[in-house]
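Note that this complex is displayed minus one protein chain, with the remaining chains in position.
Here is subunit A:
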Amino acid sequence: MVVARCGRPRMEVAGGGCERVKVLKAKGLKGFAVSTSTGEVDKQFLAAPIKSAVDKFQLVPEFLKIRGLVKQHLDSFNFFVKTDIKKIVRANDTVASKFDPSIYLRYKDVWIGKPSIVVDGVTDSLTPQKCRLSDMTYSAPIYVNIEYCNGSYGQNSNPQFKKDVIIGRMPIMLRSSSCVLYGKDEEELAKLGECPLDPGGYFVVKGNEKVILIQEQLSKNRIIIDTDKKGCIQASVMSSTEMTKSKTVIRMEKEKIYLVLNSFTKPVPIMVVMKAMGMEADQEVVQMLGRDPQYASLLLPSIEDSAHEGVYTQQQALEYLEKKRKKSQSRFGKDDGALGVLRDIFIPNIRMRDNNFHLKCVYTVVMLRRMMDAILNKDAMDDKDYVGNKRLELSGQLLSLLFEDLFKSMNDELKFMVEKLLYKNNRSSRFDISQHLVKDSITIGLERALSTGNWDVSRFKMHRKGITQIVTRLSFIGAFGAMTKISPQFEKSRKVSGPRALQPSQWGMLCPCDTPEGEACGLVKNLALMTHVTTDEDEAPITSLCYCLGVEEMSLLSGEELHSPNSFLIILNGLILGKHKRPQLFANGMRTLRRAGKVGDFVSIYVNEKQRCVYIASDGGRVCRPLVIADNGVSRIKHHHMKELKDGIRNFDSFLREGLIEYLDVNEENNALIALYEGEATTETTHIEIEPFTILGVCAGLIPFPHHNQSPRNTYQCAMGKQAMGNIAYNQLNRMDTLIYLLAYPQRPLLTTRTIELVGYDKLGAGQNATVAVMSYSGYDIEDAIVMNKSSLDRGFGRCIVMKKMSAVLQKYEGSCDRFSTPSKSQYDAEKIQILDKDGLASPGEIIRHQDIYLQKECPVDPKTASNTHPSQIKYRTSKQTYKGAEGETPVVDRVALCSDRRNNLCVKFMIRHTRRPEVGDKFSSRHGQKGVCGTIIQQEDFPFSERGICPDLIMNPHGFPSRMTVGKMIELLGSKAGVSCGKFHYGSAFGEPSGHADKVEDISETLVKHGFCYNGKDFLYSGITGTPLQAYIFMGPIYYQKLKHMVLDKMHARGMGPRQLITRQPTEGRSRNGGLRVGEMERDCLIAYGTSNLIYERLMISSDPFEVQVCRKCGLLGYINYQTKTRVCSTCKNGDNMSSMKLPYACKLLFQVNFKSFQVDVCHKLHLLVLKCRLSLFAVLCLNDILS
């Protein structure tokens, strides 16, 4: 299903569109900055500086410089390595024996070392490039300090200490604080074999680059009001604490309110739950709900319900609940009955002290109230697709889950081992608990999860697949794309349009263009350029700060006051802290403190007037972005700030520290009025965008003038940019990837954007500036095909290099191993070993052809016995590896690398290089989602030319424009044409015209006219064939064209005779097996309908698997020819009197033999039916087989 997305990053958004995102909360917002007396306002107005647009663009590169483009991954991983891992270990720090509590092991500290590997007992430092080349995992040891005691069996029971004990290895994210590349400059990176433009943010696991995709989830510990399948309104909370994870739902069904919890067999009345928690008086609940009789009347049926059930006291309620409880609950060891369920599983994110249920009651009532609000007023429903209700789970969080599980398992294992040992009384050696730390389980567990992408953490009921993905190195931009990709929470098959639609709250956070087509459309998203994803921040200081700022603590308030109309609830990360009478003042105070750097930069304060709440969030996974703060619509950033930035006195951090810029998350954006440009700011404006083009992501940032294109075109280009060939990285020639596509002469686009410069696409481009004539030519350009100029191809246009890796392992056995063998000239296949060197390996620079041997080695004939024989007496046989390539292709052996793999076997890798020039059928694309194949290649002299001598490189059919509406492409052509004539790169950043980051068509035309071109970019061309002028003026100029990885050479396939399948003797399937093209069921149907019986016979029998069988006319079973006596025999009748021969498809014969023999089915009678009716493929045979057996 393709869902049309309404993603329209248009210019008009600048004018009117922003209100839908930012709801102005004018009341009180001016609070701290404006004096209230009217006389002063005028003065202030006069004193205000004259509005002039400060070019804040410079902030973007500055932001990206300190942040990098994948900061979200790095931050998350750093947080895990520095903080989270310590927390996990501290929470599970003691392993003690059940039998003897004096035997214990305690972790004192944990930290991650530098990436290294231990080879034969020697520790060797690792670099990422080394790991890539030799299939290793880039990991660092996890060190712990331990304190342990080996028990009191008369021996000393003093605790002993050990330092720097390794408990496992942690894969290290590249460029994170634990990585060797951290803080290195360009030159140092080059020395380590690393590309300076590579963003990092991924792992190297077993030589593969793996990135942990960002996982999108509904936020935890928050009340979400929505409807269930039946349309009942419900309030749900996904609780998640270190101890438990559970989902609590309060649902209104037939006017009665129920609690739905997994631990109860069916929904229980909410009033019973309230009573069970100690709120026995209905009045108390009603009081808490608020004075408005509407709420009380909504609750009335529920109150009646509980009375009907005869539940009045806490004791009765608990007994009632006990009956509804699922019994199998031994996970927490002790079983506390219904009270335990309410304590541990019912909204466990509300911590309790001494079975005091007051806070839980309050929370439940708040849930009830929110739900009732939604019943009374549908607007109060929460939108699940709203980005503010989402959390992004990053690599750090995912790894910490995994680590916690593995760490606990390791401790359990340790405990088990110790107990097993202690159980045996007669111990020969001294018992030492520290010896039993198993360090492999963590290493292997982490490595396996990263390399398979399967997160199976049964402890947290987490079974997810496809968490990691290989970093696609098809193009430089493709690698970025993998790093910013957000994978969805739902399965892709869901046929709902809601989550797929473009959310207005995505503005500035998630790219509106970059999403795949097809089933994952709109579900898989990408981060925008300036998005930051937060990490967890400590709640305690914020809590105490809130109380300092006048929040009245919840426990001090009466029930009545909970929803009293004159104050707001203060909620921190879903926890109700208390109430505040002057929420706006409180919010402003918090914000001022944040701007002053007293509270974390990413803490968000959001006043929700509708819910009468102030939400403070410091949890991880929120998306936020930097914005310029404005006071009364006057930007805090002045010209001198930008000048200081330019002079290098300032950096982005100082802007942040001085309160000129702040990060807003999606919720807090609702409290802000954000002006797109300084000039548009009114006095109510609180923030100003840094640059509008930052709402797009990296992939969409490559498109010039995307705001002039039809929106799906930009989406198409986002997908295609990842397939474009070009330079991958500075170290591209030192990489040993399975497949590398490179362009011989990549160029930087003549029409660039700011994003291109920021990400380094101008240094590692993937395309060439082709002079394109938009005209019809030769008829080989229909349906988006392009006509190419042969001379341009001769000169290197679209020339690409394809490199493939082949590898071989020299296996080690016990006592023997594979070895290289020297090829000899007298070998029987001497012509095939021509490219081999003396060592039996293909030598670099040799042309390798189909069937050539590229590796010759000797393997022991019998590796099992080899360990007992003398090395000189081991018998070897030669083994060869032959190259399978296309006939007529001339690839070259580029490199041969030898390394040892993980099992310490010698591993040989060959890179095979093939240089290709474009041919008919190769796929090309401009940057506007306009792909097409090369339709024909035509000599230069036949190409049209202008009187200046300009001759296009390719011709594109004008029919590509009207329906696609890619106006951006036309402007790109104009801009590039002006660019080449005046010698300057022109810009086409998204929405860049007002701020000068995109050239206006008017200016471009002026430049064109100045250089003697027509203002509209059209030229007067002569036909190259006749020499006469063409009838029309031709729109001609350079457009950046990408060559895509799909090439005919890799796809074309035809076969006459060829290999057949072993069992059915039918032709093989698929190009890789040189298979035939199947005449399938539908094709067969057509032929039958047409009555071409001979053609069917020929296709399905003669050309497939004809076979001659001997059939007994009498019994109808298959016989055989006895070749000795040259007679035909029926094995059932034991004679050959009634034999006939007939032709059958072999698969048919197989069917009879396999299935019908036992049934004694008369072949002759079945035959005509089967042969004529349908031609069963092997698949059908197997199906039948299943049915019959």
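The criterion applied here is as follows: contacts are C-beta pairs under 8 Å (C-beta built on N, C-alpha and C of every residue); 3 or more make two chains touch, one makes a residue touch a chain; residues count from 1.
As a convention for this text, contacts and distances are computed from a predicted model.
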| item | value |
| --- | --- |
| Per UniProt record, name of the chain withheld from view ["DNA-directed RNA polymerase family protein", "Ribosomal RNA-processing protein 42", "Vacuolar-sorting protein SNF8" or "Mitochondrial inner membrane protease subunit"] | "DNA-directed RNA polymerase family protein" |
| Omitted-chain contact residue, chosen from A:G648, A:G949, A:G983 or A:G1080 | A:G949 |
| Residue in contact with the excluded chain [from A:N158, A:T1028 or A:S1072] | A:T1028 |
| Of A:I442, A:L1008 or A:M1101, the residue in touch with the unshown chain | A:L1008 |
| Per the touch definition above, residue among A:M381, A:L733 or A:I1121 touching the missing chain | A:L733 |
| Interface with the undisplayed chain - residues on subunit A | 733, 744, 790-792, 794-796, 799, 801, 845, 892, 894, 913, 915, 939-941, 945-949, 1008-1009, 1012-1015, 1018-1020, 1022, 1024-1029, 1033 |
